[in-house]
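Remarks on the structure that follows.
Just one protein chain is left out here, and the rest sit where they should.
Showing chain A:
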Amino acid sequence: MSGTFLGMPAFPRNAAAAVQDSQLRFNLRKATRTIRGKRAAVVGELPDWAALREAGKQIKDHTLRNLDRYLLQLEEAVTRAGGHVHWAADAAEANRIVAGLVEATGETSVVKVKSMATQEIGLNEALAERGITAYETDLAELIVQLGDDWPSHILVPAIHRNRSEIREIFRERMGEWGRPAPEDLSDDPRALAEAARLHLRERFLASEVAISGANFMIAETGTLVVLESEGNGRMCLTLPRTLISVVGIEKLLPAWRDLEVFLQLLPRSSTGERMNPYTSTWTGAVEGQEFHLVLLDNGRTAVLADEVGRQALRCIRCSACLNVCPVYERAGGHAYGSVYPGPIGAILTPQLRASGTVASRDRLPPSATGDLDASLPYASSLCGACFEVCPVAIDIPEVLVHLRARTPHPRAERLGMRAAGWVFDRPVRLARAQRLGGRLRRFLPRRLPGPLSAWTDTRDIPDVPAESFRDWWDRTEGGTR
């Protein structure tokens, strides 16, 4: 994934800093709770939601099991429709392909539709190295780009910003990138949107190359599908003379009719709308526009090989799991050190990065994000809220626990767990340990030392009883004496 996150500390440290940021906490609480309520309302009004969810899960699983076949079918259909298909094994290859295609047009700038795949591979940075400027056109991505910031949410990348912060970013930075914001810009959402609209319109009309991702690709017809809310996607997809789409190979659906399921699941789960305002579909090249499709693996095939972990590839990037996650709500997206934050990020990021095909691995030792990645499967209380809302039924807690087993553990923890296992292995050992605790209970300090201080920093420990249950049972013969 993008080099931005290299060298970041592990999740607990990032999160500890984030929970102190009261502005961030306020923004996140307000935003996630609002969207959570909207989602619950529109999901609740569908009597067949459970069936839709099961269908979504099964279609995705079927596609993933037959990915090789469907990918070739897609390639053939896109080619037949006049498009060009490129295969990229990793981020570096994808970036090389895209940069080469842009250079071939002679242009030095591109407009972009919001796309997770291009963020995952660090495309904007890679293009900048080749002297090509990428302009983000999604409102929230624009805020992030102007603010020289990182996205912190899959759907709402600027969720950590409130509107007065956005006004400041627009006033200070917009002029450097194009049409400046008006001097008297207020923080009224309407005024902010209008400033962005005027700024972006000039960009759309001046651009010859656009780069997008896609929400879905239909193998049967070779059609790509983008769902969006702002119309910037429609502009990018239709106006420029060259369109390049970078899409993860797991975004496939076998047939057009499968969209029936996903066009219900996605908007309701993601923005909490019955239907999103703009749905664009295109098949191959159209007159006056050249079309290139870059199919991205970047670790996905390796994830597919893991029987438990592979369900993460069902993800349709709706971000319902982020909005409902109590850990995400408090830690924010940046703490996850990945373009995929929240519960899905906690299972997707370590798997994708572990594949060893990531661009950053070519430049830096594998430990660059190792500590962070090892901490991500633990960035969850396993409360299960993410699984409950996931529209394709990814059992995120199951994958988290699965990944925890594959993660290197600290030495002290290993010893502690081994000791606990030894005690629990024989009831007599447990009884002795309990009696020892009972005798020493008066000497138990209010603040525990070492790693256990993490408990007593904010919580009292319960008083240790003089007698365990099993000793009471023995002494009283089960309470009968």
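Here is the rule we use: a contact is a pair of C-beta atoms (placed from the backbone, for glycine too) under 8 Å apart; a residue touches a chain by one contact, two chains touch by 3 or more; residues count from 1.
Rule of thumb we're sticking to: contacts and distances are computed from a predicted model.
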item: Chain not present in the shown complex, as UniProt names it (candidates "Fe-S oxidoreductase", "Hydantoinase/oxoprolinase family protein", "Spermidine/putrescine transport system permease protein" or "Carbon monoxide dehydrogenase"); value: "Fe-S oxidoreductase"
item: Residue of A:27, A:242 or A:380 in touch with the missing chain, whole complex considered; value: A:380
item: Interface with the unshown chain - residue positions in chain A; value: 11-12, 15-16, 19, 25, 326-327, 330-331, 377-385, 387-388, 398, 401, 404-407, 409, 413, 417-418, 420-421, 423-427, 430, 434, 437, 451-452, 454-455, 457-470, 472-474, 476, 478-479
